[in-house]
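In this view, the complex is presented without one of its protein chains, the others remaining in place.
Residue numbering begins at 1 within each chain, and the chains themselves are lettered A, B and C in the order written.
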């Protein structure tokens, strides 16, 4: 049994803990939070776990093989660093770190120490995104023509991160995974109405080269919750709507055909194509359950996770580039290849 | 009876003709198109109208008091100019002209000639937009915090205009009307996948100052048709969904409250507010019917239309700025005040 | 050119007239209504048609080959009778007649006179119902296990017919067509709240034998408009939603498998099966256009229409049985085989 400690018991930590408890090959060894009230509340639910207010205490515990870090984003780096240095395999909540420099440092450290470093980009483990990835592998979509992801809702504005660092990691992680090549640059546009002092509405337009534009709209100010992820291909297109439990993924046999015949181009440039819409069966598995299972499997087999440090680093580089673009009147900012 | 001629009988012209025919105080005097087949098809439906292939013929017809121009965008300027010069009141399909310079010229000419110049920005005459405008006048929304408009579908790519000039005039016109002050500048991002050679997907981010960002997403490549217009206010917010016939406008009594108390700001920056959702009754009148009625009324009373030349000019300036931004790697482009 | 007269110019008559006008092989010969104001309003739109207030005038007009009758239901019988007797082919608005006896009489007369008698059960000519019928012919659904049709809205209560005779003919006609065998009997339940004096809410449960129950819910009192037609099969099932323009027909690869193995039956009786959902492409043709085309084609070829008098008679028998069941405390009423 793999003994896992969970550090940070705000909203996400207890969900990780519950899934560790339910995992057949893992054991919830220790729960850690600086707030004793939180520890006490969880004590009744997890009677087998040791409780501690000290992260150092977790890292020093030789019986603990792996740690999950679910603390505020600004602390990810130092905690993950200490975890790796003390020989633990580490699962970090998104984003991996608060800067690309920090993220690079963690990637280097994990590789040198031969530790598993995994980022909890949970959507990559959702059956819907896996379905899209499978269809892409089977070349169902043809070339990707555009991606447009909307993730907006009325959100509690956070003190330590902007809406970009809070919500966009999800979209950027999905896009990085599906596109499968590094971004070249991006343009970010944002606004901070109502004297809040940091972006609460933002648009990221990521340039993947070859005319592939992937756009992300995140907002904490939308009165309606929308989760629309559109992927347009030369052959088919898809809509992934995380809020539609009955048909989360729809595949459209629709597109635009470009005429290459120079004679006909004078008359008609492109024409429509519309066919059936298919909602494939998508399993109803909690993505976080898959995350914990994948973390355990990678530890057992010493393999790189799907969302390894390099994946997390690419996402952080995009977030950092977005901040830079926002600071420069939405100027185009190049993104370093990983 | 006001005698009206309609020039250009592609898709939109016959719809104008039908509404002129149905208007109690107007008469469909003449129908004009260079294509004789189109004229022939419409002859049976409009037996009272004279048919001609020549626009000059319409302008020279002294019995015709007003003309509606529904030809391709690139011809709007010269036809509207001739119409005004020959003493007609003129209704022009959107966009008013193909450049700000042309639009300015038409505005000057109309004012000098004391002619009515109206742009057919049809959405301003929809009961839903009128409902939003009324709620804004009643200060139901408070300050406008953001606007986000999505107008995407699978569209037949056009030869003479990009998706920006084809679809965005609708959104820019609505936004100009509701915001009520001139834009300062904009950032445009676009892409042209699949070797089509002109933008088929685009995002316009219009800066109205005071932290008000109005964003428009237009696309001809979306497999699903979406018409989502979100307006977020400090007090209430609205969603206008043109594809929902039963509840086109929803008003959300929801928002984010910013704490100004410096003591509490350390703890909590903002908090949620969620209340009821109200879908006000919205009349089911065809907007184009209102357009024709308004055109007739302005002619009768010699008043400026709601969508006068200056309104049309402001929209064209934004379109031109968008083209410039697209050509300059999405650089921020200032927009001249009207 | 087939010369057609239209009798009755309330709501539906002008729609028929417009489609006759647009039909390539038909000519709108005469328009008839007892109300001169209605005639006058339509005169401008249909300048080629003769106008008359007298139905007898239409029947006596030797140049008119066929008539469409779109008058109130209670007058269908006498007008259709006169039309057939004067040698016209006849299209009658639904329901065919106000009683089975009348409908039988019309069927007999049409057969004796060798005239085309067609009922305007318009939904059978909708691309969606045709799609369902095609899938049934291809045995995509297996055995039909149940049908449930909901057709409710806020409706103007009519003076001359109950909600059963007003709305249910649509559903009963679709069901008769899809099931393809005569009903055995039915149970009807209705209510007349608010002192209106005739049913404004009703449920018809039609027994087709072999455990096939087809239920119809019609109402004029529903605050929301619903058009849900569910067809459950042993293999697949379908939902036809006439109010969803983008996906009117959905095919569900879902069902319930019954265990026949006596050993396993003790443990488990049935099990689920869930697969993909497919929305086939459904053409966007106006059903009434197809109705007029089919009427013209049947006249030209002297063939029985899809919705011939016998089909109309079967629907009227069900309506009459419903009235009888309602009058007898929802007692089961047998329906005579056609």
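The rule we apply is simple: a contact is a pair of C-beta atoms (placed from the backbone, for glycine too) under 8 Å apart; a residue touches a chain by one contact, two chains touch by 3 or more.
Because the structure is predicted, anything quoted here is derived from the model rather than measured.
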Neighbouring shown chains of the undisplayed chain, as defined at the top: A, B, C
Touching residue (missing chain; options C:15, C:213, C:289 or C:324): C:213
Touch criterion as defined above, residue of C:32, C:106 or C:201 at the omitted chain: C:201
Touch list for chain A against the chain that is not drawn: 21, 44, 47-48, 224-225, 246
Touch residues of chain B, complete complex, unshown partner: 246-247, 274-281
Sites on chain C contacted by the missing partner chain, in the whole complex: 143, 145-146, 148, 150, 152, 154, 156-159, 187, 189-196, 200-201, 203, 205, 211-213, 215, 217, 219-224, 226, 228, 230, 232, 234, 237-239, 250, 252, 254-256, 258, 269-272, 274, 329-332
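One rule holds in what follows: only the chains that are shown with their structure count from here on.
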Fitted rotation between chain B and its twin chain C in degrees, CA, nearest 5: 180
Between chain C and chain A, distance of the C-alpha-averaged centres to the nearest whole Å: 53
Length of the line joining the C-alpha centres of chain A and chain B, rounded to whole Å: 38
Sequence positions of chain B contacting 2 or more other chains: 224
